[in-house]
Structure formats: structure tokens, C-alpha cells
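I have placed the structure first, in the form of C-alpha cells, so that the comments after it can refer back to it.
One protein chain omitted, others in place.
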Amino acid sequence: MSTTIAAAPDKRVLITKPRTSDRIFRGVVTAFGISALLILTLIGVFLSVRGIQTFHSQGWHFLTNFKWEVVQNDDGTATSNLGIGAMLLGTILISIVALLIGVPLSIAMALFLTFYAPAKLKTFLVSVVDLMAAFPSVLFGLWGFFVLMPMVTYWAKLIYKYFNWIPVFSAPEPFFERSPFTAGVVLAIMIIPIVTSVSREVFAQTPLDRIQAAYALGATKWGVIKSVVFPFGSSGVVGGAMLGLGRAFGETVAVFTVLNIVFRGNWHVLYGAGGNVASLIILKWGESTGDETTALLAAGFVLFILTLVVNLSANFIIRRSVKSGK
Amino acid sequence: MTVKPRKPWAPNRKDRVRTLSVLAVAVFGAWAVVSFTGLSGKIGFIFSFVLIYTLVQAIVGVRLRGSKALGDTVAQSIIYLGSALVFMPVASILYMTVTKGIKGLHFSLFTASMSNASFLDPVGNGGLLHALVGTLYLVLIAMVVSVPMGILTALYLTEIKGKGAGFIQFVVQAMSGVPSVVAGLFIFTSVILVSPLKTSAAAGALALAVLMIPTVTRTSQEVLLLVPTDLREAGLAMGATQWRTVAMIVVPAARNGLITATILGVARIAGETAPLIFTIGGADKLNMNPFKDYQSALPFYVWKGLTLGTPESLQRAWTGILILLILVLSLFVAARSLGGRRMAK
Partner (left out) sequence: MTTETAPSSLAGVAASRSSSRKPGTLPMGAGLEARGVHAWFNKHLALRDVSLDFGFGTVTALIGPSGCGKTTFIRTMNRMHEFIPGAAMAGEVLLDGKDIYAAGTDVTKIRLQIGMVFQKPNPFPSMTIGENVLSGIKLAQLKVDNKDDLLEECLVRAGLWSEVKDRLGAHGGSLSGGQQQRLCIARSLAVKPRVLLMDEPCSALDPGSTLRIEDTIGELAKTMTIIIVTHNMQQAARVSDYTAFFLSDGGPGQMVEVGPTSEIFSRPRDKRTENYVSGRFG
């Protein structure tokens, strides 16, 4: 037998010429695939083109200005002094409240569904959570106004009574209706379905062999959750919470009814003066003209960018945690 | 000789009695706290009940199993509590919608519009026919736009997998996070202001389509990926072109799932309000032309009732939301039963 190793032959280049019908098919489908990208870009373009005018007249100040007024000058013209600073602060404040309340509840629910619930109860409860996701937001606005608001106002009074030595819980006047706290609670309920569902998926994927190893060492159920499930699922849960955050940023009609929109930077959570960019837009839309309208469009653009960043980061984190499988 | 299977680890009589006694102690204790201290009302009761239950359960656990049971029992109590807390708003919402909405039901609700009545009139006047028609138009036109686009995009991502696929995927994900307000503003600036199509049902449908396309794409993608590769290979091996394989083998195999994707997309947008505020104008009379003139829709009707704030208009809002909820829930149930096990993870 010869001991020389023959050189591998050159690889053949395979060219397939697709049939015409296939080329048309590929063309059409690709065109539609690209269309998604197109629409997204158009959103940004149109909104920014319109909104840019506001940035021209108000500058970056638009983002930090707490005032929103159009002043009629003596010579008949109007000076616009428009800023969404108060609204941005309010949006962030409300979202923090929503996350602080909604995420722990979602994690508890996800843990319950994955590790504690008996099989029959589990399917029922999963449907319930999915049901929550289906509720229209105007329903939360209605219910929030009639049912939740009185309850939350009562709790706010209680918290104020005992905890107002903590600065964030104090208030300039004892006025607690329609505060950022109320809006935060409503939003917390609205983000629970999505955070729960993402957390549940992540928890269910925890590698079984690690769970068994922990049990075999004599761990209790909570011990297993602490030592195996949480380290594995933490980044997935964070991703889910960020998706919830994105939803909270953009929520409009539910917040509108339970929040008193006022143009002042208020970070006293219990005090009934708040802001929210999305709700501002619908609040002012009906009667706005000229400068105000373009300012509202600019606000919409800011909202768009904000939610885009949050959602993309969230998806990135979730994908990375699932892929690495830790 | 047959031996019977047992489950010695399952809770036995003694365990059940123990659990019930702990609950009883907590109930009694909470009642005592409410009666004799400053804490009052339902909230006081629930608060004390939870506290006492957790405490007693922890004590019992530690006595039985040692100190490591402390973390386990407290965690379990908190997890049960959290889950119950999640459940309560849902129950409350359903209860309120049904009890309040029912009061405003009357026959002419479905045959009349608000053209001859005002929202402030007594509830028996007028109806929401115009809103129903509006929602119907919105949904149909949105479907016509989104379903082909969504499914074709999904096909691009699963069948063609071109060079741009990763980026398109990323873009679809980004689109699914667009807030509904922004979708409405977009259509306002790009269609209503510059094109012949002005405020109308069709404009609203386009805004809804912006929201619906990502949902349809994502669900369709999941469904198409579930079709086994063997089926595709079988088609190609028979000499069929790719498009025939896709059209005649892959898509029919995924048909149920694609229908589910559509239904879910519709369920999502049927209840949206914010985009409509900028695009359909809201009307009180029946408008049969979706391409011209202001139109109403169910969510808009509810919104109007809510923002007017009088008892009559609020009652209309409740009834409207009851109808809307029934619609959305039926869609969800339909999607579930079609989608089957895949949905109920």
C-alpha cells in the first residue's frame, strides 16, 4: 500500500440557477422582509422631521424644561416655552414604582407556577395570566379609576402617615389623589403578564441535573431555587423586567385617568402631581395647534427612541441568557 | 399477590390537618387583631392574616424540620401570597366589568348609533352600532395589510434565511416594542398630513397594522419553525421548486398555527385606543365608508364615555368595555383551541 497521501482534490463550485418562479418567490418574500425595516425607519424619519422643528426652537432644553406654555406676546405673536422634562421625570418615576411592585409579584407567580403549583391548577393559572395580557388598556383605565384609585389613595394616606420622614414619601400638601404611586400600581398590574411569562420560561429551562444535584445534597425547595434556579435565570428575568419597562413607558390610556398631569418636577411619589410623556400627548392633542402640535410630535419621537432602546436591550439580554444556557 | 402502589411523600391526613389548623389559627388571629387593635377593615384583616399565617407556618416548619426550614417556609408563604395578589386584580376586573356593564345592556345598543343621542342622555338612548361597525372596518383592513406582510416576513426569516435575516429579525423585535401612541402619531404624520387619505377608519387601520405586523410575524415564525424539515426536504427531493414546496407543503402544514397568529394579532389590536385618537377622529353617527370621514370604534366609544365623566356616559363606557372584552376573550379562546398545546406551555 502506497504511503504517500494524495492531495485533496479541488472543491467543486456548485452553482444552482433557481427557476424563474423561485426567483419571483424569493424576490417577493425578500421585499416583504425588508418592508418591516422600511416601516420602522419611516417611523423615525417622519416623526423626527416634524419634531425637529421643536428641537430647533427649544433646543435640547426641550428635554429638561419643566414648563409647557404658550405665551401670547403683546405684538400678537406667541412665544412657546415647551418642555417635556416634567413628563420624562414622571415617566421614569412611575415606571420605577411599577417595576418595584410588578417584578417581585411576577417572580413569585413564575416560581409558583414552575415549582409549587399542582398540574391542574397550573394550566388554569397560566390561562389567567394570559388573560391579563389580553385586557385592553382602556379597561385598566376604567377599572383603575373606579376600583383601584380609592384603595391606593387610602394606602397612600397610610404610608404618608407612618413613613413621611422618608423624603420620597413626603408631600408638599396632603393631596394624594391621582399620584405617580397610583399610576405605578396600575402599570405594575399591566406588566405582570409579560414579566411572568418570560420568567416562567426561563425558570422552566433550568437544567434538571443541577436541580437534582441540589436536592440530593439535602436542600429544601427554596434552597434549590436560591442556589440553582436564580443564578441560572437571573439575566432572563432582568430581560423580562426590561420588556415590562418598555411597556410601562408607552402606556397611555390606563395612566391618563389615574394620573394628575401637572407641569412640575415632582418626585414625591405619593403626592398627586405627575407626568407621563405618552399621556401628555393625548391630553394636549385635541386642542393643540402649531408649535404645540409639533412639540407633541417631538415628544412622541423621544418616546419612540426611549422604548426602542429599552426593548432592544431587553431582547438582547434575553437571547444571550437563553443561548449561553449557563 | 399484588402489592399496591403508595405515595408516602404525598400529604397525608396528619399533614392536611396541620395545614388547616394553621389556616384556622391565622384567621382567628387576624380577627382578634382587627377587633382589638387600631388596624381595621378588610385590609387590616388581610394584612394580619398574612403575617400570622407566615409566622405560624414558619414556627411549625422549624419545629418539625430544623432551622433550615425557616427560609423554605417563609419563601413558600411569600410566593403563595404573591401569586394570590396577582390573581385578585384579574378577578376584580372581570367582576366589575360584568356587573357594571350588564346594567347598560339594552336591545337598541346593537341597532342604533349615537347620532340622535348624546353620551349624557339616559342610557337607553342610542347605541354603539357605529362603534361596532368601526371596529369591524378597522380589524378587516388591518388584517388585509398585516397578515400577508407578517406571514411573508416570517417566510423570509424561516424559508429563505437570506443575508439580512438576522437584521430583519432584530428589526421585527424592535417593532414589537413600539408604543401604540407612537404608531398613531406615525400614521398621522406620514399618511394623514401628506397623503389623500385623511382621518378615517383606514388610517386607523394602518396605525393598528404597525402594531399587528410584529405579533403576526413572531407567532407565524414560531409556527413555521415547528414544521419538520423532513417535510420540506421531501418536497424538494420530488423536484418541486422552493415556492411550490412552501406554498403546497409548508404553509398548509402550518395552517392552524398561522390562523392562530392572525387571531392573536387581531385580539391585540381590537382593544387599542391610543392610536385611534390620532387617526379616526371619532364620530357619533354610523359611517359606512372606511376611507373617508371620521369613524368611531369600540375602544374609542369607551374612551369617550370615560373622559366625559357623567354617570350616564360612564355607564355607556362600562357596557362598551363589556362588549369589547367579550370580543377579545372570544378571540383568545378561539386562538387557544386552534393553537392547542403549543399555546398552553
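Each chain gets a letter, A and B, in the order it is written, and its residues are counted from 1.
Rule of thumb we're sticking to: contacts are C-beta pairs under 8 Å (C-beta built on N, C-alpha and C of every residue); 3 or more make two chains touch, one makes a residue touch a chain.
All figures in this text were calculated on a predicted structure; none of them were measured in a lab.
Novice: Which shown chains does the hidden chain touch?
Specialist: The chain that is not shown touches these displayed chains: A, B.
Novice: Of B:14, B:42 or B:163, which sits in contact with the chain we cannot see?
Specialist: B:14
Novice: Looking at the whole complex, which of A:228, A:261, A:282 or A:297 touches the chain that is not displayed?
Specialist: From the options A:228, A:261, A:282 or A:297, the contact with the absent chain belongs to A:228.
Novice: Determine which one of A:99, A:219 or A:237 touches the chain that has been left out.
Specialist: A:219
Novice: Spell out, residue by residue, where the missing chain touches chain A.
Specialist: On the side of chain A, residues 119, 207, 209-210, 212-220, 223, 227-228, 231-232, 326 touch the unshown chain.
Novice: Tell me which stretches of chain B touch the chain missing from the display.
Specialist: 3-9, 12, 14, 64-68
Here is the rule we use: only the chains that are shown with their structure count from here on.
Novice: I'd like the Å distance between the centres of chain A and chain B, where a centre is the mean of that chain's Cα atoms.
Specialist: 16
Novice: Would you pull the chain A residues touching chain B in the complex into a rising list?
Specialist: Counting only chain A, the residues touching chain B are 18-19, 21-22, 24-26, 28-30, 32-37, 39-40, 42-43, 46-47, 49-50, 104-109, 111-113, 116, 123, 125-132, 134-143, 145-148, 154-155, 189, 192, 196, 200-201, 204, 220-223, 225-226, 243, 246, 249-253, 257, 278, 281-282, 285, 296-297, 300, 303-304, 307-308, 310-312, 314-315.
Novice: Taking the touch rule as given, give the residues of chain B at its contact with chain A in the complex, in rising order.
Specialist: Going by the criterion above, the answer is residues 43, 65, 68-69, 71-72, 75-76, 78-83, 85-87, 89-90, 92-93, 96-97, 148-149, 152-153, 155-157, 159-160, 162, 164-165, 167-168, 170-183, 185-186, 189-190, 210, 213-214, 217, 241-244, 246, 267-268, 270-274, 277-278, 299, 302-303, 306-307, 317-318, 321, 324-325, 328-329, 332, 336, 343-345.
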